[in-house]
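Of the protein chains in this complex, all but one are displayed in their positions.
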Amino acid sequence: MSSASTHGVISVRSLSKRYGGVQALDSLDLDLGRNMVHAIVGENGAGKSTFMKILSGGVIADSGTIEIDGVIYPQITVSLARELGIGIMYQELRLFQHRDVLTNLFPDREIRRGMFIARKEMEEIARPVLQAIGLKVDLYATLGDLAISDQQLIELARVMIEKPSLLILDEPTSALNARESERLLELVRQLPAQGTTVVYVSHRLDEVFAVANQISVMRNGSLVFSRPTTELDRLTVIAGIVGEEKSERISRDSKHSNVAVGGVNLLQVESLKNFGQIRDISLTVRAGEIVGVAGLIGSGADELLETLFGAKPISSGVITLEGKIQDSPSTQNSVKEKVALVPADRKRVGLMMDRSVEDNFSHVAVGGHTNGTVLITKAGLTARAARLVERFDVKTENLDIRVGNLSGGNQQKVVIGKWLEINPRLVLLDDPTRGVDIGAKSELFRLVREMADSGKGVLFRSTEIAELTYLCDRTYVIKNGVTTREVSDVGEAELIKLINE
Amino acid sequence: MLTEFTPVLKVKKRFKLPEETSVVIALLILIAIIGALRPTFLKPVNLLNLSASYAIAALLAGCIVFLLAMGEIDLSFGWILNLSAVLAGLAMIAGVPIWISVFIGIAAGTAMGALNGVLTVVMRLPLIIVTLGTASIFQGTSLISNKSGSVVPTDKEITGHIFFRALGGQIDSPVPIILIFVVLAFFVLHLTLHKTRFGYRILAIGSNPEAARLAGIPTKKIKIQVCALMGGVSGVGGVLFLGFRGAVDPSTGGQMLLPVVAAAIIGGTPLSGGAGTVWGSLFGALIVGVIGVGVVFIGINAVWGTLVTGLVIIFAIGVDQIVRVRKKRFK
Amino acid sequence: MLTEFTPVLKVKKRFKLPEETSVVIALLILIAIIGALRPTFLKPVNLLNLSASYAIAALLAGCIVFLLAMGEIDLSFGWILNLSAVLAGLAMIAGVPIWISVFIGIAAGTAMGALNGVLTVVMRLPLIIVTLGTASIFQGTSLISNKSGSVVPTDKEITGHIFFRALGGQIDSPVPIILIFVVLAFFVLHLTLHKTRFGYRILAIGSNPEAARLAGIPTKKIKIQVCALMGGVSGVGGVLFLGFRGAVDPSTGGQMLLPVVAAAIIGGTPLSGGAGTVWGSLFGALIVGVIGVGVVFIGINAVWGTLVTGLVIIFAIGVDQIVRVRKKRFK
Partner (left out) sequence: NSDEAASEEELTIGFVVHVIGNPFIQQIIDAAEMAAADLGVTIKVTGPAGAEGDAQLVAVQNIAASGVDGIATSVPSASMVNGLNEIIESGIPIVQFNGLGVGVNAPYVGEKSVASGRILGQMVLDKIGGTSAKGKVIVGNCYPGFPVLENRQKGVLESLSQAAGIKVVGPSDVKVDAAANFAAWQGLLAANSDALAMVGLCAPDVESIGKVNIAAKNTKTIGGGYDLTVGNLEALANGSAHISLGQTPFIQGYLPVYMLVDSIRKKIAINKAGFVDAGTEIVTATSVTEPFDLPALTFADLQAMATSKEKTRSYYEPVVQGYIKNWQENLKPISDESS
């Protein structure tokens, strides 16, 4: 790396940050030219978010400097970041669940007329931004009532309204569907021309290649390499992310060979309707099958898995599990019937953020399950957690660490781990790869296949259509709360068209 | 791709009932029941007097909403009220002009509230823990200030002052003056919480303190300010009490904690922070008042009074909740 | 899987001071100060008797930790204690065998707690709101049960029973029997919260109720159970009180709310749910006790006592907090 130009550049030097025993950033050096889109990629826990938080003032580095447009800053605070025009969209959304949408769009930046907040003017500023993003939402709805995908778009809108000169997007599309992602990328591509420098963190390499001028790869808190996109191809980047050997294994992964036939109907859903977006959904999942669910945000696809699991009340319809009609679907019954749900919104319903990694791994096995002993021992919890940390390669300093302190992808692994621990026969995976790095994703896919091969049923919803076409034996397309189509062996583009038509 | 569609966003503005609807309905039902049993209860003068008696508690409830909205609770405000009133009263007796004494009381309350705020910020402890201690400190200081006696200005120069005559009801007014004052204060509190940046910051801190910090909100400063506001309003409550009753006892304010917090909660402000309704707390205070007065009004025997009070509270919050759930379902 | 990358998980076992360290240190400092001023305070028999006086409050603090851990607060437990004791005492006076009366008291307490639980679940309201009403219901029922009088079993057959003699201190024991009982109860409570599925579920609900429900935890059932447990323990507290003091007054238990919750909070259990320390609440109760005793013991005048109490509380939580932060920093 060179430090050739000093103005119009953001350069960090020897940036380090330690959390307890974890070196999150390890003497990072990096130069980011102005008016470009920079992608930052790397494994879960590589230090990407930590770096972004330091750039935007949310976290103070232990050592190192940041130079912006020729001025060297030993540290950046929240207020300094605001002055410098640095805006960040956090990976773990920093929104106010109790407040309405409009308020969330102007946190501490409200427009005022005299002493009072001028909501009309705020609305006028917000509308075009929401329009550009493609978000249809009541500005007066309470944020906590919205889907995670809408919340992510609101977080995006919030930072867009700030019109920052340095825009940091930390996994902005992790909860978004193809359509929303596409629109976001479109938007991002236009920004450099308008004088905005973008730092774009993502695990979705397609997006990265589609949008970035330069790609920087991080591992273990340091830079692996940073090059113009034009000089790079996918394999090089993957190798940079996970290391040479591991990348070979990822590329060797092949398509699911076993097309399940003749398995029993594990799950049968007829004419399901709930109090929300689902109007008439019917589907089946047979043992040994991986079944996909595709649909736009708001189509009901994003509510379906939680509803099937009993977490949302149904108004009519029949859910049958291996021939047994579920009279009163409830989460407890589902756990009893060995149905697992990896929910889409891990922060709200997936994890106990303030409790340890160890405690979280036993959430279902000890908390939800009714078999086994009433007494629990610390040794038992530790053994389970240690086993799962190893099995899912969770990057954590120790088992007593707050799960909220793990990197986003590692949190997701904890959610998956705690569910697979009960050895379910039917697994509902609701966008399970959200924020998971490419290595772990391929590992997860292998796991899903193993489960299917061993006679379990998998219902899989993903916001990444490619994952569906790659993994699923069959896929249901859902539109306006109704199952419109059942497809197998279609390509990605074809499926996207079906969803959007 | 996907550039072809740019739907015109229709942000539906649905008619929404205000969130205070449920508590108002509960209040009206209670009043209707008591009125049906004892029609004199419904005489306007009677309702106004009743409201005046609970005006000070209501005022404090309106302000405790700020703290609840921030995710905190103050246990000491009753004693701030007491000490402020005692200091103002002592100042008057010592010959300080009335309005200056009133100012002294309010300033003292503000200072006590600010002390709470500084302690909670410096010690990095929740306000509830800090005020566990400061409540005793304020109470103790009050006891010492007047050697455990009541503060009763008796001098005609003092009791004949417009301050005492206006608040004490000696000046003819169709609506008790203390009530007018408190209703005005509610407008101010409501606007402050829901229409100013200060209020937005309070709600932001209560909703997500970490996000508030990251948005650049000076959380410590705001905390101290809100505590000082609570202290100041308690100080106002103290001097109002002094004017209304013409005296302060060493025990004044000691029993206010539960009814005031209850009023705010019944009014619809959750304990968890991030939300709050100032007007709701006014109606909550009126519910607490109507239950308290209703029980004696109907003439329920002292031995049975407590049980009936409990049953009516459950009834009232039940009505409140049913309306709330209905409203939510059909909104 | 990913064999080349699978790290050998090293579960680092660092030496960690138990989280109760800070509150124990605060307690020891207080005891040392009072002991330095009044050496007789340190006589073991004195410390034991002191502890016995606070044993029932401590027991309740140990159980309120369950509710705080679940993110709830019960305002009614003092009156459950009262009504349980009244019912047990009335049963004894009516000639019901002592142990059966004791059982009646505890069962009544459990039923009252369960009622709280059912109401909070059915009405979908926080327990604090529900118990605002049920507290009055229990108090009122107690007043009615004995027509506002104290319940005093005087019959020698009753007062001479082993139950009264053991708890009342008529049986020689180096350590007061009530103290032994409460310490044993603390072991049970601690194990229940931290070593059983039930305890795990409580903490899970307190930490994230929605996530707990999705993990298959029967949140409503657990809530009712915890409320019933709190009621049962309050019932135990009630019969202990009856045995210990030999009588119950209509006001017994009414003032317990604040010191008991304070004990739990000072002991280190946050109000926000998801965490709790049963042993901490024991030490918290002792701190509350030692402050109360110390002020009397040192002979601080009544008028000054309240102020000193407040200052000492701030001092104690300050020490607690300093130790806590230190510990965190150097762990």
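Odds and ends about this structure:
A, B and C are the chain letters, set down in written order, and residue numbers restart from 1 in every chain.
Here is the rule we use: a residue touches a chain if its C-beta (ideal position, glycine included) is under 8 Å from a C-beta of that chain, and two chains touch if they have at least 3 such contacts.
Quick caveat: nothing in here was measured; it's all calculated off a predicted structure.
In the whole complex the chain that is left out makes contact with B, C.
Contact with the chain that does not appear here is found for just one residue of B:F181, B:F297 or B:F315, B:F297. Across the entire complex, the residue among B:L143, B:I177 or B:V233 in touch with the chain not shown is B:L143.
Taking the complete complex into account, B:P250 is the one of B:G216, B:G232, B:P250 or B:P270 that touches the chain left out. Remark: the omitted chain is touched by one listed residue; of B:I31, B:A57, B:A262 or B:I313 this is B:A57. The set of chain B residues touching the chain not shown comprises 38, 40-41, 43, 46, 49-50, 53-54, 56-57, 136, 139, 142-143, 147-150, 152, 154, 169-170, 241, 245-247, 249-252, 254-256, 259, 289, 292-303, 305-306.
Residues 38, 40-41, 46, 49-50, 53-54, 143, 148-152, 154, 168-169, 241, 245-252, 254-255, 292-293, 295-303, 305-306, 309 of chain C touch the missing chain (whole complex, contact as defined above).
To be clear about the criterion, only the chains that are shown with their structure count from here on.
For the pair chain B and chain C, the distance between C-alpha centroids works out to 30 Å.
Rounded to a whole number, the gap between the C-alpha centres of chain A and chain C is 43 angstrom.
For chain B, the set of residues touching two or more other chains is empty. The residues of chain A never reach two or more other chains; the list is empty. On the side of chain A, the complex with chain C involves touching residues 21, 242-243, 245-246, 249, 306, 309, 311, 331-332, 334-336, 341, 343, 348-355, 359, 362-364, 366-369, 373-377, 382, 386, 389-391, 393, 397-399, 418, 439, 443, 446. Listed in rising order, the residues of chain C touching chain B in the complex are 75, 119, 123-126, 128-130, 132-141, 143-144, 147-148, 258, 262, 265-266, 270-271, 302-311, 313-314, 317-318, 321, 325. Residue ranges on chain A touching chain B, taken from their complex, read 57-58, 78-79, 82, 90, 94-99, 103, 107-110, 112, 115-117, 127, 130-131, 134-140, 179, 182-183, 186, 500.
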